[in-house]
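What follows is a set of notes on a single structure, which appears directly below.
One protein chain omitted, others in place.
We just call them A, B and C in the order they show up, numbering each chain from 1.
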Amino acid sequence: MTIIAKFEIHYSQFLDPHGKGVQPLPEFARDPRNLIPLYRWMVMMRAYDAKAIALQRTGQLGTFASLLGHEAVQAGVGSAMAKDDVFLMTYRENGVQMIRGVTLKELFLYWSGDERGSDYAVPRGDFPICITIAAHITHAVGVAYAMKLRREPRVAVCALGDGATSKGDFYEGLNAAGTWKLPVVFVVANNQWAISVPRRIQTAAQTLAQKAVAAGFEGVQVDGNDVIAVRHAMDQALAKARAGGGPTLIEALTYRLSDHTTADDATRYRSPDEVAEAWKLEPIARLRTHLTDRGAWDKAKEDALLRECNEQVQAAAQACLDTPQPAAGNMFDHLYAMLPAALAKQRAAALGDG
Amino acid sequence: MTIIAKFEIHYSQFLDPHGKGVQPLPEFARDPRNLIPLYRWMVMMRAYDAKAIALQRTGQLGTFASLLGHEAVQAGVGSAMAKDDVFLMTYRENGVQMIRGVTLKELFLYWSGDERGSDYAVPRGDFPICITIAAHITHAVGVAYAMKLRREPRVAVCALGDGATSKGDFYEGLNAAGTWKLPVVFVVANNQWAISVPRRIQTAAQTLAQKAVAAGFEGVQVDGNDVIAVRHAMDQALAKARAGGGPTLIEALTYRLSDHTTADDATRYRSPDEVAEAWKLEPIARLRTHLTDRGAWDKAKEDALLRECNEQVQAAAQACLDTPQPAAGNMFDHLYAMLPAALAKQRAAALGDG
Amino acid sequence: MAQITLVEAINLALKREMENDPDVVVLGEDVGVDGGVFRATLGLTERYGPERVIDTPLAEALIAGMAIGMAAEGLKPVAEIQFSGFAYATLDQILNHAGRMRHRSRGRLSCPMVLRMPCGGGIHAPEHHSESPEAMFAHIPGIRVVYPSSPRRAYGLLLAAIRDPDPVVFLEPTRLYRLFREEVADDGQALALDACFTLREGSDATLVSWGPMVPETLAAADELAEQGIAAEVIDVATLKPLDMDTVLASVARTGRCVIVTEAPRTCSFASEIAAGLAEEGLLNLLAPVQRVTAYDVVVPLSRLERHYLPGKARIVAAAKKALAFA
Partner (left out) sequence: MAQITLVEAINLALKREMENDPDVVVLGEDVGVDGGVFRATLGLTERYGPERVIDTPLAEALIAGMAIGMAAEGLKPVAEIQFSGFAYATLDQILNHAGRMRHRSRGRLSCPMVLRMPCGGGIHAPEHHSESPEAMFAHIPGIRVVYPSSPRRAYGLLLAAIRDPDPVVFLEPTRLYRLFREEVADDGQALALDACFTLREGSDATLVSWGPMVPETLAAADELAEQGIAAEVIDVATLKPLDMDTVLASVARTGRCVIVTEAPRTCSFASEIAAGLAEEGLLNLLAPVQRVTAYDVVVPLSRLERHYLPGKARIVAAAKKALAFA
C-alpha cells in the first residue's frame, strides 16, 4: 500500500466570539475604520430582517426567509466582490444583495409576491433568487465559463447552504468548475440546519470544505460569524480566481438563528438551549465589541446607525406597500422576447377575465 | 489557520505487469490453486467477449459493449461476493454476471434485444443492466438500506465507470451511503475513457478514490489489472460492510482495450500507441505468467481451457439464436402486475396488428 | 368517526399501513421529527422510529432512486417530495427505472413504491411551490398517477397506492390539505384505483376534474344548478391508467363536456381527456369540448396568482358556452 494523494483542510478565524483577535489581522482589517462599513451593513441587514418578519406576520409579505445570524457571511461576501462580478444566490442572501446594490424596496417587492422585485436596477447581471436548491450552482459554472472564454477578470460567486451540498447539482457544478479551472467561488453558509435536518444527517463528511477534494480544488473552512475571516477568505479566493487559479469552496460556519422561514416553527425540532448557545457566537456583537475595544465605535454612533437603518427600512417597506398591483397581462409579458400568436389569444382571454 | 481534517489515498498492487509479486500476497493468493478459478473466469470472459463482437459484426446481436481489459476487475468483484449479496451494474460487467450465475445464453439474449435475457434464473435478486449512467448508484443505496434495516449480513455491490463519477446521482448516492453507514461497495472501473472523453476531462481530482472524501468514508485505489489486488480490496470492503463499518469506494485502474461499443470507433479519438501501451498491462497474461511461474499452469491446461470456453460460448450463442422471437403481446405482459383495462384494449389492438 | 382534513387523512393512511405492514417505510426531507412541512408524516417517527421514518439528505433524485432500490429489495417505500416543484429531478428515475423495473426484468423484480408530493397553487407560496406536474407523470408508462380531492378519497386511495404492487405517483392538492373536513373511518379499506368517481349526477353537461380543482368544479355545478342547469361532476382521481369509460358514458348522456385543471393548457391532462372524447366520444358531442386550464405561462408569484388559477367563474362560463350550442 502506497500513499498516492494527501489532503488537508484548513480552518481560519481572526476574532473570537468575544471580539478578541486570535491571530494577526489581515491587511484590510488593521485599520478598524475599514471594518465600519461592514458593521453598518450587518446592522442594516438585521433591521431589514426584523421588518420583513414583522410585515409577514401582519400579512403584508408572503413567506420570508430570515438571514438572522448570517450577517457576517453576507457582509464578507458582498463587500469582497467587484461590481461586475456576478452573484448567484438562494433565498437567504438578501444581505449580499443590498451590498451589491439591490434596493430594499426591490427586496420587499419580491417577498410580497411581485416579480418586479427581481428587476434590479443595479446589479443588472446578478441572478434572481434561486429557490430550487443547488440548481444555480450549475448556472454559476456557465457564467464563469463565459467569463473565462472572454478572458475577462470577472468572477462568479455562488452562495449556498449546508443542505445544498447533498444535491447532485452541487457536485456536478463543482466537478466541472474544477475541470475547467473556472473563476468561481462557492460559499457554503453552513448554518447547521436545512429546515429540520441537522448538518450531521446531510453527510458523514467531517467538514463541508472537504467536498472540494472530490472536485480537485481547494476547500477551506472559516468562522462564518467572524466577518474578517469571511472577507479574508473571499479576498484570497477572488484574487486566485481572477489570476486564473480556478475555483475555491469556502465553508463558513454559522448558525440559523431564526426559523427556516416564516412558515416554519423551529422549536419543533431543536432545543432552546442550542439556540441560546448559538446566540453567544453571533456575528454583530462580536464585531461591535472589537470596534469599541479599538476605539472606533461608541453608543452614540450605534444609536444613530440604528435610527438611520430603521428609517430606510421603513421607507422601503412603505414604498413596497404603495406599489400598485401588477396587471394580469404581466404574466405573459416577459415569457418570450415576443409573445407568440398562440399565447396572444390566451392573454386576451386572461384580460377579459381580469 | 489550523488543520482540521486530513486525508490520505492508498494504492495497492500485488502483481506487477510481468506477474511478479511486489509485496507479500494476501492469504487467499498464497496457494496459487486458489487463483485458478479466477483465471478460468477471466479466460471465459474473453472468449465470450470475442464471440459477442463476432455475432454483432454479422448482424446477429445488437450494439454490444465489450469488457476487454476489464477481466481482472470483474473476476475480483464477482468472486468476492456472496450469493445473496446484490450486484448492481452498468452494461460492461457481463463477466461479474457470469460468476454470479447468469448464463451465457441469457447474456446473448439480452444483447440480441430480448428482455427475457434479464430474467436471470440465478441470481434472482441482482439488478438488470442499467444503461443510464449512475442511476443505479441510488438504487444500490436503497438496496443496502433495506439490508441494514433488516439486520441482514448482506452487501450491495455497485459497479460503475470513470465517466459515471461526474454524474450527480453518483454523489447523491455516495453521500447518503456515508450518512447511514450502509453495507455497500462502489467499484469504479476507471478504464481511462468515457466513450471519447478521457479521464482528465471528467474531473480535476487526482484520483477517483478521493471522491469518497466528500462523502465521509474510505476510498482506495488498486491496480485493476491485478486480480489479486482487486479481490483483496473487495474482501476487505465486503467484510467491513458486513461488520457494520459502512461503505467503501474502490477505484480499479484499468483500460478499455476495445471500442466503447460496437457502434464506436475509438481510433477517432485515441492513438494506437496508447492502446499498445495498455496491452502491455492487460490482466490475463500477467496472471498466466504468475501461475506458470509458480507451477500451477501450463500449455496443456491452457489449451484445454480455451477449447472448453469456446465450446460453451458457441453453444450459448446457438441457443440464443435458436430462441423464437417474443410475441408482440409481450411488451404489455410485465408492465404492471395486472394489466389495467385501458391497456388491455391497446394490447388487443397490437395483436390485431401483429 | 372523526371529522378530519385531507392532510390528516394522509397521515392516518400512513399510520395504518406502517402498522399493518412492517415493510412500509417513509422517506423524504423533513419527514422525521418535523413531521413534514405540511405535517403529513406527523407522529410517525415517535411510533416507528428513525429507521423506518427516514430524514434523507437534500437530494430528490436520491429519494426516488433509493425508493426504487428499496422496493426492488421487497420494502414498500413511501417517499415524499417536499413540493412538486422539486420533483422534476425525480422524473429520470421514475420514467427510466421505476416504471420499467418489472418490464425490464420480466417480473423478476418489481417496484412497489409510492412517490407523494404536494401539488397545485393557491397557498400564496414562493416560486416553485405551486406546480401541477400531473401530465408529465401521466405520460410515463408502467406507473400509476393518483390525485385525490377529499379526505375520504385521500385515505382510501393512499392505502391502495401503498398496497399496489407497482409504482404510484400520489399527488396531493396542497390548498385542500386543510380546506375542509370529512368523516373518515380508519377502517383500512382501500378504494379502487383506476376508477373515476362520479360526485354528482346531472344530465345537461359533464364537468370533469381532479385534485385541487374539484371543489371549485363542485361550486360551479352548484351555481349552474341555481340557474337550472344540471351538471354531472366527475373526479378522475386516478389519472393513469385512466377510466375513460366513465367519462365517455357521462358525455354520451349529457353531450357536453368541460374539463378543468390548473396546469398550463398545452399537453395537459385536460388535453388527454379532450382527445379521448374527440376519438371515442365524438358522435355524442353536442358542443365543442371546453378546456378550462391555466394559461401556458409560468405560475406567477402570489400577487398575480388569482388571475392565473382557473376559478368557478371560468368553469361556469365554459359550461354555458357549451350549452349555447343548439
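By our rule, contacts are C-beta pairs under 8 Å (C-beta built on N, C-alpha and C of every residue); 3 or more make two chains touch, one makes a residue touch a chain.
What you are looking at is a predicted structure, and each value in this text was computed from that prediction instead of being measured.
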| item | value |
| --- | --- |
| Touch partners, limited to displayed chains, of the chain removed from view | A, B, C |
| Candidates A:I99, A:A176, A:A229 or A:A317 - the one touching the absent chain | A:A176 |
| Touch with the omitted chain, as defined above, among A:H10, A:R116, A:K181 or A:R288 | A:R116 |
| Residue of B:I4, B:A54 or B:I201 touching the missing chain in the full complex | B:I201 |
| Sole contact to the chain not displayed, among B:G142, B:G168, B:P183 or B:P283 | B:G168 |
| Residue ranges of subunit B at the interface with the undisplayed chain | 62-63, 91, 110, 112-115, 129, 131-134, 163-164, 166-168, 194-197, 201-203, 263-264, 268-269, 325-326, 328, 330-332, 335, 342-343, 346-347, 349-350, 353-354 |
| Touch residues of subunit A, complete complex, unshown partner | 86, 88, 115-116, 118-120, 124-125, 127-128, 130, 132, 135, 137-147, 149, 156, 168-169, 172-173, 175-176, 179, 331, 334-337, 340-343 |
| Absent-chain interface as seen on subunit C, which is shown | 61, 85-86, 88-89, 91-92, 95-96, 99-100, 103-104, 127-128, 135-136, 138-139, 141-142, 240-242, 263-264, 266-272, 274-275, 277-280, 282-283, 285, 287-291, 296-298 |
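In this text, only the chains that are shown with their structure count from here on.
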| item | value |
| --- | --- |
| Whole-Å gap between the CA centroids of subunit A and subunit B | 43 |
| Whole-Å gap separating subunit B and subunit C, where each centre is the average of the chain's CA atoms | 40 |
| CA centroid of subunit A to CA centroid of subunit C, Å | 36 |
| Numbers and ranges of subunit C residues touching at least 2 other chains | 57, 59, 61-62 |
| Residue list for subunit A, restricted to those that touch at least two other chains | 166-168, 201-203 |
